[in-house]
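Note that this complex is displayed minus one protein chain, with the remaining chains in position.
Take a look at subunit A:
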Amino acid sequence: MSAPSYLHQQGLLSWFLTLDHKRIAVLYMVTVTFFFFAGGLAATLIRIELVTPQGDLLTADGYNRAFTLHGVIMVWFFLIPSIPSVFGNFLVPIMIGARDMAFPRLNLFSWYLLLGGGLFTLLALLLGGVDTGWTFYTPLSTMFSNGHVVAVICGVFIAGFSSIFTGINIIVTVHTLRAPGMTWMRLPLFIWAIYATSIILVLATPVLAITLLLVAAEHLFNVGVFDPRLGGDPLLFQHLFWFYSHPAVYIMILPAMGVVSELITAAGHKRIFGYRFVAWSSVAIAVIGFLVWGHHMFVAGQSMYASLVFSLLSFLVSIPSAIKAYNWSATLYKSDLTLHAPFLFALTFIGLFIIGGVTGLFLALLAADLHAHDTYFVVAHFHYIMVGAAVAGYFGALHFWWPKITGRLYSQLWGKITAVLVFCGFNLTFFPQFLLGYLGMPRRYHAYDPDFQFLNVLSSAGASILALAYVLPFFYLLGSLRWGERAPMNPWEAAGLEWRVPSPPPLHNFEEPVTVDFEAYDYSPEARRDPV
């Protein structure tokens, strides 16, 4: 074995000035982990406050700032960059047989944007905070808020460009740098998912950027855009915001779906059932996802007929998700299944995603949403998907590709324990919130009716298990760097180009240019597993 691994070079500068997609992926990993813990800290405060019906730990303003900080950090600085920027960066070039991304400099710059935007936002949030919620609804955010709205908006705006540039980079890479023979129908499903995600990133994020600029302009210069007293339209903001934010929820979940397709096939040692359906469903989600934003506005004052159409389209958008779930299950039929830790995370994903998706349909059901909107039912729904499922996907990816990224094996036992704890802790935390919501507990209340206490205590108890489960990998994965065994090239006996290069891969991934003459997920007995 000749070429040194991408981790060979030492020194801080070799990281901060690197143009290697794998190193940039690691930089992203460290960054989003930091933000995950920052957002988690705020969540802890929230859950402790909600143990009792009175507002005792935090003041009303303190609580409002805590959930705003939590939402802003988690959405824009953890969930959105998590899988696309970390695993997208690490895997896209290797999986398609390329040496690097199409624009390595832009890639590094994107990371600096995310870091800068994030620190800026965090600083603003800590210096005084914002109390608008992550949704920045007008005219509360423009005319009535007393926090650092503009500073936070700038932070999110900057990070938005990180998303846009990463999206462009991935799209161009997939189009232009595929190895000879790597046709679209031979691409791993992770690539299809990341590609669809990138399209959303590039098309939707600019809308958010413009909207936020308009909010800042109204806040600073009283330009009447959203505030009706200045001649604006308050619903316009919600339309623009959700035109971005509904597709954005798919930015958070599509990549995780791609990961799960990889984990299921690798665990089952079997080609995915219905490759074309799974592949095109990612694209379908990306497209239809742009047409359903109005389901967030059924009670906001939009016309009744608009609501009917948005409701129907929301039923349509769930079809491609259902296709995936059915095909994953069918893949396990006649498989040769190893129950390793990444697979348990994939199962956790499927379980939580199905519950989250089905409850999304309840909310798309007009008459049910008139009741459930803006209650804990909605909170539970989107946490099942964005936190339960998306984080399970992220953890699954982390456990699956960790040996490839670091060259070390970690304890399978701890990995499995974590996956089970995530599943149990998550359900205990968020299932009671469906009941709370249907009972009528509105969201964003720091003090609530004593009737709701029992379920809130359950939820907080679950949250402590969940917190433990989310922190555990930090220890055993980092520990593996020191004490873990060296990882072989292909610890899971998986198919895919990334398992035919050394762990960790050499600087330019492949010593010779690759030519692809095999299908994706080739688990036939004749399949080749030798180094490329």
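To be clear about the criterion, contacts are C-beta pairs under 8 Å (C-beta built on N, C-alpha and C of every residue); 3 or more make two chains touch, one makes a residue touch a chain; residues count from 1.
Operating definition for what follows: contacts and distances are computed from a predicted model.
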Name of the absent chain as recorded in UniProt (options "Cytochrome c oxidase subunit II", "Xanthine dehydrogenase family protein molybdopterin-binding subunit", "AAA family ATPase" or "Antimicrobial peptide ABC transporter permease SapB"): "Cytochrome c oxidase subunit II"
Residue of A:133, A:425 or A:484 in touch with the missing chain, whole complex considered: A:133
Selected residue (touches chain absent from view) among A:246, A:399 or A:446: A:446
Residue of A:106, A:354 or A:421 touching the missing chain in the full complex: A:354
Sole residue of A:8, A:371 or A:486 that reaches the chain not shown, by the stated touch rule: A:371
For subunit A, the residues touching the chain missing from this view: 55, 60-61, 64, 131, 133, 135, 137, 139-140, 143-145, 227-229, 234-235, 268, 270-271, 273-277, 299-301, 304, 307-308, 311-312, 315, 318-319, 322-323, 325-327, 329-330, 332-339, 347, 350-351, 354, 358, 361-362, 365-368, 370-371, 373-375, 435, 438-440, 442-451, 453-454
